[in-house]
Each structure stands twice: as C-alpha cells, then as structure tokens.
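Removed from the display is one protein chain of the complex; every other protein chain stays in position.
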Amino acid sequence: MWIQKEIRLPAYPRGFHLISREILHQITEIQTLKVGLLNLLLKHTSASLTINENADPSVRTDFEAYFNRAVAENEPYYRHIDEGSDDMPAHLKASILGPDLNIPITNGALNLGIWQGIYLCEHRNHGGSRTLVITVQGE
Amino acid sequence: MWIQKEIRLPAYPRGFHLISREILHQITEIQTLKVGLLNLLLKHTSASLTINENADPSVRTDFEAYFNRAVAENEPYYRHIDEGSDDMPAHLKASILGPDLNIPITNGALNLGIWQGIYLCEHRNHGGSRTLVITVQGE
Partner (left out) sequence: MWIQKEIRLPAYPRGFHLISREILHQITEIQTLKVGLLNLLLKHTSASLTINENADPSVRTDFEAYFNRAVAENEPYYRHIDEGSDDMPAHLKASILGPDLNIPITNGALNLGIWQGIYLCEHRNHGGSRTLVITVQGE
C-alpha cells in the first residue's frame, strides 16, 4: 500500500520548528499499517528537515545559534550573494542537515524515540510557505 | 516482504564505533532477497548513524576529534545546559550526522562499498544502551 501527498506548511520564521503533529495529522492512514516506512522530502534548497529533541524549546534556540556561527553570513569568499546575505548560508545549512527523512512505521504509528520530534529547519529570513512530499509505504 | 525488528545495542563509550557486524547478524533473512532496501533509525537525539571507512581505526578517532572541535562544549551562548556540558553538543552532532540510513540490498547482501562500514556515533559521555529500529523490504 502506498500513500502520497504533497502539503504546504505554514510560513515559519527563521529557526527550528517542531512539525511532528502537522505531519501525523496528514497521515492518519498509517494507523492501519503493521509495518512500513515514511519518507519526507522538503522541496527546497534553503530549508531542511531533521529529527531532534521535542521537549525543551531551548534546544531549538541553540540549534539556530550554533548554525548561525558554523555557517556565517557575509563570508568574503562567497560568490553567490545576489539573493541576500542569508541565502548562501541557507543553502549550506540545508545540505548539512538534509532535505529527506525516512522513519519506520510499527503497529500503526511512527516508530520514533520518545524524545524525537521532526524539525522544519527554516534557514531564510523570509522563507515563506514550504512544500513537503509525504510518501508512506507499508502493509 | 517486510522484516522489522527493534534491537538494543550494547552501551558504547563516547566516540565512533563500527556496528555493521551486529546489524548483519540481526538480518540474516536478507540472504533470500534479490533486491531490497534496509532502513535503520536510531531512536535517540544525542547519538547518530553514519557510514564511513571500516578499516583504519584512526579514522574513527579523527571523527571524534573533529566533531569535538566543530561542535564545542560549554559555548557561552548555549541555553540548554541542564543535562551536562556534553548534552547540547550531542544534539547538534546527532542532527549533523543524522539518525537514519537507507542501504540497498542486492543478491542477498547489503550493497555497500568495500570500505564502507556502519558507525554508531555515540555523542554522550555515558549514553548507555541505544535502541535501533531495523526495517527491511525486498523480494
């Protein structure tokens, strides 16, 4: 059995945001699956997906602070600068974190750790709404 | 055909560790598959999975040395500090390296390069036993 849908996420401010609930809301069909896999693919090159702690919001604040230092704006060696100082760092962060996730489904639910949440990583100042492809396969 | 199991890895010290053999030991059923995919998902936010060189142990030592410099402890801007100085860096490293891997199966075996091994990346000082979901699909 395959399920696939393409959804638009609401526009988030620059930073790291929990979107587990929005995704689960879109794939209630997985409740009938004994075993399967969920693939998520974000159709953008300046935002990304990751899995990390879903409890303390300071983790997400620290993610934003860390990545802004690890991938700085306005590096003198950047050549790709026409779309704003946040653009090239956003591309780099997007590839470091990656656009896709693959999560097992077990007995009708995502089989994530109790502390694991799905993050939308918005690397641009005004990224706007982002499009996500959700693909589920299972039986 | 689907195979899925959840296993507990033994507790590893902080660092990078080859776990290919332990995983293969759990999925002997793949020997009957002509084609397929293996998904691995580590159910934690302060440890991760990656694929890298399986021969010279100094590669794994250098991984630990590099990531400790690239993601330092005790950064004055960290807010998430209540669980120890190794905690927030562990979350960051876990997302940089990622919790999931997807590996093709060909003619009854994982189709990895000859030098590729699966690493458990233990980012905490005392992470304890880690839980891994193994999902195989194929025919």
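To keep things simple, chains are lettered A and B as they appear, and every chain counts its residues starting from 1.
In this section, a contact is a pair of C-beta atoms (placed from the backbone, for glycine too) under 8 Å apart; a residue touches a chain by one contact, two chains touch by 3 or more.
Here the structure is a predicted model, which means the values were calculated and not measured.
Q: Residue-wise, where is chain A in contact with the chain that is not depicted?
A: Touching the chain left out of view, chain A contributes residues 2, 4, 6, 39, 41-45, 70-71, 75, 77-80, 88, 91-92, 94-96, 98-100, 102, 131, 133, 135, 137.
Q: Mind pulling the chain B residues that touch the left-out chain?
A: Residues in contact with the chain left out: 35-37, 50-53, 56, 58-59, 61-63, 65-66, 69-70, 96-98, 101-104, 106, 111-116, 119, 137-139.
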